[in-house]
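Below you will find the structure I want to go over with you.
Every protein chain but one is kept in place in this view of the complex.
When the chains are written out, they are named A and B in that same order, and each has its own residue count from 1.
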Amino acid sequence: MTIHIGRVLGLGVLTIATTLVAGCGGPSITGGDGASAEGRLQAPDTASPSGEITIWDREGDLFQVFEATIAEFNKKYPDIVVHHEAVDIASKLQNTLITGADVPDGVFLDDQLVAGYADHLWDLSDVLKPYVNDIAQQKLDVNSLNGGIYGVPFDLDPGLLFYNQTALEQAGVDASAIETYDDLLQAARDYKKAVPDSGPIHLEQAAFLGQLQLEMYASQLGTSIADAQGALRLDSPEYEQILGFLDTVSKEGLGTRAEYLSSTDVETLDSGKQVFYPWAIWFDFAPTQLLTNTSGDWRAMELPAWKAGGARSGAMGGSSFILPKDGKNSQLAWLFYEFLMFDEAGYTAVYGPNSVYPGGLNTSIPSYVPAANPDKPLFEPVAGMGDQDLWAVATAAGEQIPGSAPIPAWWSGAVDYLGNNLQKMLDGTMTPRQVIDQSTTDIQTNLIDRQ
Amino acid sequence: MADTSSRPRAARMISTVGRQGLLLVLTLAFLGPVVWAILSAFKPANSIIRNPLSIDVSQFTLANFAEMFHDVPIAHGFLNTGIVLVVKGSMTLFFAPLAAYAFAKFRFLGKNLLFGAVLITLMLPTIVLIIPLLLEMKELGWVNTYQALILPGSIDAFAIFWMRQVIEVVPDELLDAARVDGCGEFRVFWSIVVPVIRPGLAGLAVLTVMNIYNDFVWPVVAASSSRMATLQVMLSTLSQQITGNKIGADYATVTGELLAASSVALIPLLIIFIALQKHFINGILAGSVKG
Partner (left out) sequence: MAEMMITDHNPALIRRSRWRQLRAKTLAPYVFVLPFVAIFLAFSVYPMLFTLRLSFTRWHGSGAATWVGFGNYTYLLTNPSFWASMANSGILWLLIVPAQIIVALVVAVLLNSAKTRLRGFYRTAFIVPFVTPLVAIAQIWVVLFDQNYGAINAGLNLLGLPNIGWLTTSAWAKPTLALLFAWKTTGFIIIILLSGLQSINAAVYEAASIDGATPYRQFWQITVPLVRRTMMFAVVLQTLAVFQMFAEPFVVTQGGPYGSTTTAGYYLYNHITRADLGTGAANSFLLIIFVMALSLGFVRLLRAKD
């Protein structure tokens, strides 16, 4: 193997020289339409719209669910052909939007990612106007940016307190008495006395999900990582209170530290060592499918309040549908989502019983309030939770979620700082105060200042 | 190693047992996880997550495969991978030795500079070029085409580098004799060089097949449409659901499908490799970097 430094350097110099002399290196950096003021989507004005749309969904259960709704949609709009694709959205969406080639008409996207793509998306304020008053405020807020709305809100994911009722009863702990996080701490202490090798409360060990859960707690208090202008607001009494609570759980040995549904998590959940799981509604998948010994023992209730009388739920996760400006038939894609979200036949098809979820889609509830009617359940009681009427619990919790602020474009990037520092606090190497100060500095320099 | 017949028989026994023991332990370590992945594909989906370590043959089921064949157009993935494999593989197998021949046996202006280019290509991390390449594909109108999957990286730098080593040891006298007989330069390459380096080419062929077959970083972004998805793109679409942040519920099924799809994807490659392993090893031996 022979490499001559000279020839390598020569090539490098040649490359740089070419760039500088020619003053142009490669394709032009233009991207999408740029700052066109007219970025607001309008509904189509034809009576019988026709054409083809391409819709991207994430592989898995939801893809199957949406796939099954297309037939219903075609009953109403027979001339719109839906090409439905299961796509690795995380790897492909950004590149597709930047290049603007073969852009889909509609994409399923996690809420925390919407703002980051806003430059490429239709502002949906006009088409959503008839519905905004009936959409959960939190979902509208997270999809908003500078006065525009960039996603069709899909699901509301209320945080609930999942608890192992059988285990708690055996230990003489009455879960129904829990109303505040102080009560929860006390219940955990009582349970720990009865079952000394337990760590009753779940402490999330994955940095990303830990930060997502932190935002659920914050959402209960009507705050979030940044305000509507994008300024950080970690340094606040609310975050101090939340981090203080988590720190207490950790320091007093009241927690089980594990990644969401990892082996450790599943084993401790299923052996009565972990009995409180404050999480989004989609945790119900565990008692339904994964927990064999304790399936049927689990129940859900509203989250405890941070102070008596406070909101009993906050949002954790959730998704929306975005419509890229470079899509060919954005107007028709809007009709598709309008049907799925706001037409009774549509949302019934999404949430009602289907081949994937025989009892209905029970891992979230609709964010469209008329669809989330406590008296008209769309999904059935959950067997893994002793046939509890989860719909009633979740819709009641969902109503209490305070409005929120837009999720900043850099939210996922903040996991490297806030998410990691939170874990360090649970390790015992940082105090709540240090988490706030350090994360604030790091996020400001590495994320906000570089936008 | 050297002849040890002078040593006592007991010592030889110990050495034989020792070496077989070491190799056996390594074999277990190397094959264990793969066997495990394949066996897990036959487990009920939720038990893959619930009891990942247990293997209970009585519970074995084809459900994951059934789900996977239902959800994933894997036959289409095989077709796309096949097309890319044939075209891209042929390009590398023909043009890389040709360029290597020039580098090994000719003196020409700019040779050093160009060989430097080969080495630089070897050092470029794939992800560096993804965004610029995508913009280029857009300008060419190639997004979601076979050209986009095939052409970038189609004449592999490592292949040139390796083939240069192989061709360097072909005796110059052999080439000159052919020239005297009136062969053109291409004829010399085709009728003299290629037959001589055939074992090396066989090795290159297997390595190229493996690389193209398993490549996913570029195909994932170059083929955004499912129509163009290769096998590995399908695998990564499945894995996105479970390796990332696990938001959402149903990742047990997807894990089952992923393991089933991985097993199906692995089988053709294993067959090719076992069938050709002699050629492959011999080929690499032919391309040995002289010590």
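Following the convention adopted for this analysis, a residue touches a chain if its C-beta (ideal position, glycine included) is under 8 Å from a C-beta of that chain, and two chains touch if they have at least 3 such contacts.
Note that the coordinates shown come from a computational prediction; the quantities given were computed from them, not determined experimentally.
Screening B:Ile14, B:Val86 or B:Val128 for touch with the missing chain picks out B:Val128.
Only one of B:Ala37, B:Ile83, B:Val170 or B:Val194 touches the absent chain when the whole complex is considered: B:Ala37.
Contact between subunit B and the absent chain runs through residues 1-4, 16, 19-20, 22-23, 26-27, 29-31, 33-34, 36-37, 40, 48, 52-53, 91, 95-96, 98-99, 101-103, 106-108, 111, 114, 117-133, 135-136, 151-155, 160, 172-173, 176-177, 179-180, 182, 184-186, 189, 210, 214, 217, 232, 235-236, 238-239, 242-244, 255, 258-259, 262-263, 265-266, 269-270, 273-274, 277-278, 281, 284-285, 287-291. Of the residues in subunit A, those that touch the hidden partner chain are 1-3, 5, 8, 15-16, 18-19, 24-27, 29-32, 34-35, 90, 94, 97-98, 116, 119-120, 205-208, 258-259, 262-264, 267-268, 410, 412-413, 416, 420, 423-424, 446-447, 450-451.
What we mean here is this: only the chains that are shown with their structure count from here on.
If you average the Cα atoms of subunit A and of subunit B, the two centres end up 37 Å apart.
Of all the residues in subunit B, the ones that touch subunit A in their complex are 46, 49-50, 52, 71, 112-113, 115-117, 119-120, 130-132, 134-139, 141, 143-144, 220-221, 224-226, 233, 236-238, 240-241, 244-254, 289. In the complex of the two chains, the subunit A residues touching subunit B come out as 1, 3-4, 6-8, 10-11, 14, 26-27, 58-64, 85-92, 95-96, 98-102, 110, 206, 208-209, 212, 260-261, 263, 266, 282, 284-285, 289-290, 292, 317, 356, 363.
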